[in-house]
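Provided herewith is a single structure, encoded as structure tokens, for subsequent inquiry.
Heads up, one of the protein chains got dropped from this complex, but the rest are sitting where they should.
Let's look at chain A:
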Amino acid sequence: MLFLHFYCENKSFSRSRKYTNTGRSRCFLAMDTIHACFKEKIGEVLLPGDVFSFRLSESGDGSIKTEKIICGPGLRRNGEEVQVCKSGILRHKQPNMYWIDSQQRRYVPAKGESVIGIVTAKSGDIFKVDVGGSEQASLSYLAFEGATKRNRPNVQVGDLVYGQFTIANKDMEPELVCIDSCGRANGMGVFGADGLLFKVSLGLVRRLLAPQSEIIKDLEKIFPFELVVGMNGRVWVKAKTVQQTLIVTNLLETCENMTSQQRQTLFKRVAEGFL
């Protein structure tokens, strides 16, 4: 599991969240051939159906050094080959992780991911939460910190919740919880009395959640604000005034397709105009 915690310094505050790669599979194959095959394609656009096949080189002593590589989203192991199943750019992270970076807005629930959900119904012991997937997730009322049968959490229909998936596969309805394995909230639960919720693409969300995210660093310099980012593409923002909140919303929605240069000039212009 990969954990990416980040806290913005100075004046902004944001919650920590975990970031995992979905759909991973481990390939035990000869190290040299794999890395060589992948290395030449890093940073290139690949299309679904592209195949990386590894011919095991006959080494002199007959023993093959096996090494683990982790195939992230967009890559799938198919017997002896690794196939690309999403169109996008191949990315690499040391020491041995490869994945396809694609622009997608449709969210597919995956276990362990933290998302922002909207409560749509209260039925018996569970809440029905809309997370943007094909099915609504269920959230038990006991899955909050300090909740017991007598002490129910104060959750109304239409509230925002930040939770994590415990069950998320294609055969069952996904399940959310708002506590971690120790029973502590750890930043999850109901939130957002004020502020604005909006939707961005999944690629931008991952960029925002990366440690040392440049976008967050640039945004901090303009003015302080609270930010919650869900892996389902939903972002919640709250700043001191309505105007500031709207500014941050519009900036985040537009900086998706900009290069870092353009983004920095835009942010600088906004900061100047604001002061």
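Keep in mind that, in the parts below, a residue touches a chain if its C-beta (ideal position, glycine included) is under 8 Å from a C-beta of that chain, and two chains touch if they have at least 3 such contacts; residues count from 1.
Heads up, the rule we're going with is that contacts and distances are computed from a predicted model.
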item: Undisplayed chain, where the name is taken from the UniProt record, one of "Exosome complex component RRP45", "Myb family transcription factor APL", "DPOD4 polymerase" or "Calcium and integrin-binding family member 2"; value: "Exosome complex component RRP45"
item: Residue touching the undisplayed chain, where the options are A:E145, A:D159, A:E173 or A:E220; value: A:D159
item: Contact with the hidden chain (one of A:C37, A:I89, A:L142 or A:L197); value: A:L197
item: In chain A, positions touching the absent partner; value: 118, 120, 130, 132, 156, 158-160, 192-197, 236, 242-243, 245-246, 249-250
